[in-house]
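One structure follows; several queries about it will come next.
The complex appears here without one of its protein chains, the remainder shown in place.
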């Protein structure tokens, strides 16, 4: 089944992608009904990055990073590389050379359910990565994988062109077709939260703002 | 058994709590006979925080953060929220809204054997958290837990009002009744270490300062 | 078998060690044929450190840091302490007092397949550590281990006097006898990469620079 | 997005399913190009079971087994229940009562990326389960999930009606549409292996049967 | 704090203990409100054992099994040894000699959040153990711990004399004072389940037996 490169993928509108980046992972995840999170083992290699972009997906054999070179050619500015190994692997598929190449093509970052290396250089370049490991173990270029095929990355199903949102909370995927409506709901949610946040900051309690006292009593909560 | 909120808990004296914060986790742990550490899976979401406070304990169902709202009402300034799920869970129970609310009540921080989210906001607010995961997974509000009952959090037994000490080394609990004597021993220990540190910095060896050479030889250590 | 301290170990030349530090873990690992990495569970306690030094090895019982005192006496300026427990352990073997002592002897850092504590102090002292855990759990001084004997640390076989290279990517060991040739190959590799990096930064593709298109086609890669 | 039950799903032919069960996980996985394995954390609760069946998929909240009751109504004889929690969870979703109910409907077994309990009873009933944990932790019935929607279970994407193959080696999914061709390839593969197995049993070497000596020499393998 | 042996502990009535053993872990856990489970990392070293007994608790240093000898003297027939190391450890604290000694005193089994060894001998002796690891790593006898003090074992708080219930599903603790009422509830629960099991076995659905259809519809479950 491996050995396929899908060249023309559809992407969400740039404004939608930018809006999702601004909303961030936690809000987007809530806005789309609490789905789409990648497993918490994916962590940023440095703090502070907030990105969103269209997924260029990579299915790669364990310990073989050949398909990254293939995938980089498929990048358009703002895209996010998303790599899932075909069996669990923490080898360092990606380092400063590949990051230089990806960044030159406008790549916004990498999400990888495996390892990366040269992390100091990547931070200096401000090339963000979310990975399961930092590990210098080298990889080979011997076996085909595929690019822009559907993958499962860190427990989430991802199609090429889906929107990847990533920040210090982790990584979330939004189906391309759902992106506009998820953005609308995310922005509505943020608007609703502004008022609540002000009331909470003033010392008002969630118990009152959300009117929970009656329900809690009905369920049998006892104060002693 | 769930569904209880204990409203009036006793706390250690503020000066004792402040002293324990200054001493830090490693010293306090040693001073009380090497007990009370929470498991190393609890890590700070940002470096540099050093706190101590009285535990407001929360026993919560997996994936259900309802009791956090209940617990926040029980906070007094300087308290620390301590949440243990009733079965293993890494969902994100706590984010910027709850942190805003807790901070408005004077909460010093959160210790949670589960996940948190909005970690960039929490750092911007300087609201410290020690958690087992950063994970945006949302939680529900459907099932009762309890507040200020005895819990086991990350392997340590904690009663409401016990003193929680947390810093970059992790988290330690001091029984409320023991807090004054533990502080005294911690401060004595620190005083003893000042002199030793100066001698070690001058190049003197622990082998000599602690007079270990004879014991080592008696045990059979051989230099070759 | 325990209870041995080897006093006079051979070390690689200082210039070679310095060169390996400058090359860094990923390059050194590649330069010596992709061997010698320690497991990815060893992580730096603070970012940014880059060191290399001759290994002073320690085989220590679980939860017993006595041999660290013995090892510190064996340090020469620039050496790196490398500790492997004889059974898996994450206790905090090492903190600010031992770091003060080691630093006074010129120690460049610690690599430990166990825990450390006082990490804020260690960072303030700029004493780098790569460890599997940060954990304040205290240790005892009751049982002999050995110093400067062959050990296996985090999955890598290490002899006293081997060169340890450590940075944000992790830790790598270079056999003492191989150090000069590995350095030469690492520097050659870096030289080769400079040109490639410039071409990649200019937007040229790895597919072309490394002439991969033919091979990929021959293996059956299909663009659709 | 939760709260959907798809009632009429298509299934592969019974003879195809039976053939895949007989071929077993390792052969089926190879026959379809080394894809479709669920993560190795799923293990059988007792040895010796070999099943295949059409997936009735369940997406369930953490710690909430309500949807299992809903799913059981959708079972047809020979089907396999496949449950993925929406966030990581090892609670015991399934025990003897649910197994009795499922077995009464002809269910062939359960694949669950969470926990089960009453495992002694399940073995006595000969109801096979592949799970990530054995854990008695009870679950609630408070929140909707979905049945027969696409899920990701233990890292594999599964649609309702896909064929699940499970034995002592783990669990593999075969896309419904691919099942006949995968079976054909699996049987061809088994036929090819019979002859090889006989030659290997007679002491002939894989090096010779597969004619590897030349390739190994060409790659530079040296005998010393 | 270590160095204490509490000699006279109270125990639950033998009939109550026997009743809890017969009910088993899952039922007992449910009967007492879904509390008291030890973490799922504790697994039986061989299948089929079902025991209950009064806890003789042991707090032991990492890699030091001295206190097991002390604890064995405190055993009365039917008791269960429960060992928690003071820091995480998987060394083999217990093997055939200690099992022989414990069995000679009437010990019903061992629950240990660490390792054991000689597991083939233990199975031949029919001495059941629930442990986090099987590991031959030897331990020393150098440092005091305590016997029959409160401990936290695999995440559960246990006092000496509490009732330990263990079977293939894992381990559960019942507070000594609660044991009679928990048994009564467990037996009532089992009685209730007999009828349900018969109905389920006859093919009736949980959806109907538990009258769930209305609630599901009210929550918005849609059949498509």
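Letters are used for the chains, namely A, B, C, D and E, taken in the order the chains are written, and counting of residues starts over at 1 for each.
Note that contacts are C-beta pairs under 8 Å (C-beta built on N, C-alpha and C of every residue); 3 or more make two chains touch, one makes a residue touch a chain.
Given the structure is predicted, the values throughout are model-derived calculations rather than measurements.
K.L.:
So there's a chain missing from this view; which of the remaining chains does it actually touch?
P.N.:
Taken over the complete structure, the missing chain's partners among displayed chains are A, C, D, E.
K.L.:
Determine which one of C:18, C:35, C:97 or C:201 touches the chain that has been left out.
P.N.:
For the chain that is not drawn, the touching residue is C:35.
K.L.:
Among the options D:70, D:133 or D:172, which residue touches the chain absent from this view?
P.N.:
With D:70, D:133 or D:172 as choices, the missing chain is touched by D:172.
K.L.:
Sort through D:25, D:122, D:153 or D:174 and give me the one touching the missing partner chain.
P.N.:
With D:25, D:122, D:153 or D:174 as choices, the missing chain is touched by D:25.
K.L.:
Residue by residue, what part of chain D touches the chain that was omitted?
P.N.:
Residues 24-26, 29-30, 34, 37, 40, 43, 47-48, 50, 167-170, 172, 193, 196-197, 200-203, 205-207, 210, 212, 216, 219-224 of chain D touch the chain that is not shown.
K.L.:
Quickly run down the residues of chain A that touch the omitted chain.
P.N.:
Counting only chain A, the missing chain is touched by 61-63, 86-91, 135, 137, 140, 142-143.
K.L.:
At which residues does chain E meet the chain that is not included here?
P.N.:
3-7, 46, 66, 69-70, 72-73, 90, 92, 95-98, 100-101, 103-105, 115, 117-120, 133-138, 141, 144
The criterion applied here is as follows: only the chains that are shown with their structure count from here on.
K.L.:
Tally the contacting C-beta pairs at the B-E interface and at the D-E interface, and name the larger one.
P.N.:
D-E
K.L.:
Averaged over CA atoms, how far is the centre of chain B from the centre of chain D? Could you give it in whole Å?
P.N.:
Whole-Å distance between the two chain centres: 42.
K.L.:
From the C-alpha centre of chain A to that of chain E, how far is it in Å?
P.N.:
41
K.L.:
Give the residues of chain B touching no fewer than two other chains, as numbers and ranges.
P.N.:
34, 37, 40, 86-88, 90, 135, 137
K.L.:
Could you list each pair of chains that touch, in label order?
P.N.:
By the stated definition, chains touch in these pairs: A-B, A-C, A-D, B-C, B-D, B-E, C-E, D-E.
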